[in-house]
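Note that one protein chain is taken out, while the other chains of the complex remain in position.
Per-chain residue numbering starts at 1, and chain names A and B are given in the order in which the chains are listed.
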Amino acid sequence: MSSSGEHPPRPSGRAGVIPRSSEATTAGAVALVARRRVAQPNGWWGMALFVASEATLFGTLIATYFYLDFNAPRWPPAGIKAPSVVLPLIATAVLVSTTVPMFLSVRAARAGYAGLAARFVGAALLVQCIYLAGQILLFRHDLNDFRPDQSAYASIYFTTLAAHHAHVLLGILLNGWVAARIGIGGLTTYRLTAVRCVALYWYVVNALAVLVVLTQLSPSL
Amino acid sequence: MATLITPSAERHVELLEQVWAERQGVLGWLTTTDHKRIGILYFFTSLAFFAAGGVEALLIRTQLVGPNGHVLSPAAFDEMFTMHGITMIFLFVIPMTTGAFGNYLIPLMIGARDMAFPRMNAVSYWIFLGSGIFMYIGLVTGHAPNSGWFDYVPLASKQFDPGNNIDFYGYGLIFNGISSTAAAINFIVTIFKLRAPGMSLNRMPLFCYAFLAVSFSLVFALPALSMACVFLELDRQLGFHFYDVSNGGDPLLWQNLFWIFGHPEVYIIILPAFGIATSIIPTFVRRKMVAFPLVALAEIMVAFLGFGVWVHHMFAVGLATITTIYFAAASLIIVIPSAIQLFAWIATILTGTPIFKTPLLFIIGFILFFMIGGLSGVTVAAIPFDQQVEDSYYIVAHFHFVIFGAAVFPILGGMYYWFPKVTGRMYHEGVGKVSFYLTFTGTLVTFFPMHILGILGMPRRVYTYPAHMGWTFLNLLESIGSYVLASGLILIVVNLAVSLFRGPLAGNDPFEGDTLEWSTTSPPPPYNYPLIPTVSSPYAMWDKEDRELDNRRLARGEGLLARGHETPASTVQDAEWDEILHMPPHSAWPPVVGLTLTGMFLMLLLHHYEIAAGFLVAGGLALLAWHNKEYAG
Partner (left out) sequence: MKLDRVQMRSTRTTLLLWFGVGGGPAAWALVHVMGYAMGIAQCDQPAGRWQLPVHAWDVGVAAVGLVIGLAAMTVSVRIYFATRGVDNAPPQGRVHFLSVVGLVVNFLAIMIIILDGVGTPLTGLCHQS
């Protein structure tokens, strides 16, 4: 069933019927609404602003890291070895690679393929879970070497990493919810927007992951 | 002219009345997602906090009425000035301007039927209420925050403030920040996407520009405050070392992070007031605003430049001039967009036909106070002068003129101006004018002498002073002024409260206003407009042809959007009609999320971290249930 709509009231640049987005509950109707819509949906704007706020949060963390670095006679302080480079970079590359299935899930959802979109999200979710598990192991390993209540370096190091991991965890929960919703319940305009929003969230978290790892590794680079 | 409900239009309107019928009673208010009801909830809550902050101020002024005062102990005085600042900034002025005025008016001014995210709007309110109660639990239990509203370390560190006073503030600000961030995102998306078709960016009321500027500022400034508070609590609770020098930290880190938020915050306080002033002036001088594009850009530019001046709060800290010079330059230039607005308002009044009713009187008072506060601000943008008056009453004078004189006066004027629209009744004009003169005189007498006291050397935040300093007479004058001011404010509340029940009926448009909210009934129906208005300029009510076209359209039943709670969404720049959205009628989940977050922060304060995590999980589950009901895409 295609969604009903209204005609624009007077001559405008826009031809055709204005869709009633939330009445689109079949894959075909959702795809039609997605094609007809010109502006980004409200939910997308909401997520864009939310991730802008989160990016500012990380900007603050990174700025704090370098502020404390510039204040210190030695960075890291004596007794803490400079971070190893290889494993964190590989882990970050693995996380950033999940951008691809997230992007593909959006394309599939826009075209009306709910099952395919859910599978792409599921694939990303699997890799992200492996990434997070690995990062938690690395985090605990670091805690054995030095503790955040010992120095400002350790405080900002662990706080920045913990903030990043918390955002990855949130993203994993969002992915799980989205995959279940569209995999089981099918597509609606609302859920298409949800897929787009969660993908946007991941693009930004992945970009921030690169900045966080470069910050974390800056004494060794 | 207001929209006419002719007999042929009535049956269309009846359909809308049925579709948009609201739940009554307490449950209706608890589960509301209607921006007007949420605005009213914000209004009364922030008014209650205003009263609390006002009592704190009167206690401060009573303590300082004479030398060697004994009304408050030093510790109690510290709590009073801290709570006064926290209450007035976070629990009164911002919720009142954004939550009350913004929520109520923005959808009406842009021709929409609700905000972009009505349920998130509701949760913003419940989180604000929770955070306010959370912080006041500290006061009631004798553990109020006590190291000033900017809470500098090391005074606020565990070593020097070991009780949980500071924790009420640190956690409370993170808590409150969630509400403001959500509200800001809501305003931006609403203003971007929900404008009536035809309301392109150059046809948007100036009030909306002010709120866009405020909202972007909130989104980008609050993270700095949240991180500063996270660092503080990590230092205090878990022994981290962000701010302690002996382990590589830096107290100036707090100052930088706090003021990166704190300066945009003061523009967040004043920009909605600018928006209110630019709404009231055209109506009461019967003239469109002079230099509309310049006023619009000035509002945005002040907010943008405001992110680059924060170190001017730290000129006396001992930073290198080669770093502070950037901030001195920006602090001087930021005067220009403020001045553009000031000159535009004055030019509009002078070239219009002023009708000196109460709302306009408050705006004229605002203009005068903004000039005084702005001028003292320019003086402290000069580093050498700032270093002389830093932490003296000169600074107290400056910020009270800009915060009270320039932010609160438009709020008071706006309360009078929109009272008829919200309640359907007219306030008493004579009493209104008396309340203005009392408030104006009280403000001047309370705050102007503070400039002199500051130059005479009286430091701020001192709980008393000796008799031989020569400060006695001016302090007495200020305290008398504060009682006069309080009486003016009480008279405003009495005027409006009595008029609510006994004022004459106001009609749709008692002042012949220029913006769309005056086209609908007073108070507006739940659906705001029977049809989506036709818009050709920022002064939609003064475009007679458009309003007549709307009456004809309504009679024909065009543009009703009555298949549920519908509102149009349009493109961002040119407001071309893009889709029709369906809005939620009500929801129980917002207050549930508010409750779980309050529980979480209380448990964090009491160091019950596992229970706090439990509340977080409960909140997450509530959000899942929330998103189970799908509305607009």
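Everything below uses one rule, namely that a contact is a pair of C-beta atoms (placed from the backbone, for glycine too) under 8 Å apart; a residue touches a chain by one contact, two chains touch by 3 or more.
Not measured: the values here are computed from a predicted model.
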Options B:Gln159, B:Gln573 or B:Asn628, residue touching the unrepresented chain: B:Gln573
Chain not shown: contacting residue from B:Ile166, B:Val285 or B:Met301: B:Met301
Identified contact with the non-displayed chain, of B:Pro7, B:Gly25 or B:Gly318: B:Gly318
Listed residues B:Met88, B:Ala330 or B:Met458, member touching the removed chain: B:Ala330
Those residues of chain B which, in the complete complex, touch the missing chain: 198, 200-203, 293-294, 296-297, 301, 304-305, 307-308, 311, 315, 318-327, 329-330, 332-333, 336-337, 340, 383, 387, 536-537, 573-576
Chain A residues that touch the omitted chain in the full complex: 13, 66-67, 70-73
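Methods note: only the chains that are shown with their structure count from here on.
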Distance between the centres, which are taken as Cα means, of chain B and chain A, whole angstrom: 31
Complex contact set, residues of chain A against chain B: 5-6, 8-10, 12-14, 18-23, 33, 36-39, 41-43, 45-46, 49-50, 52-54, 56-57, 59-61, 64, 67-68, 71-72, 77, 148-156, 159, 173, 177, 188-194
Parts of chain B lying in touch with chain A, wherever the complex brings them together: 116-117, 120, 181, 184-186, 188-189, 192-194, 197, 219-220, 222-224, 226-227, 230-231, 234-235, 238-242, 244, 247-250, 253, 256-257, 260, 534, 553, 558-559, 561, 563, 566, 568-572, 574, 576-582, 620, 624, 627, 630-633
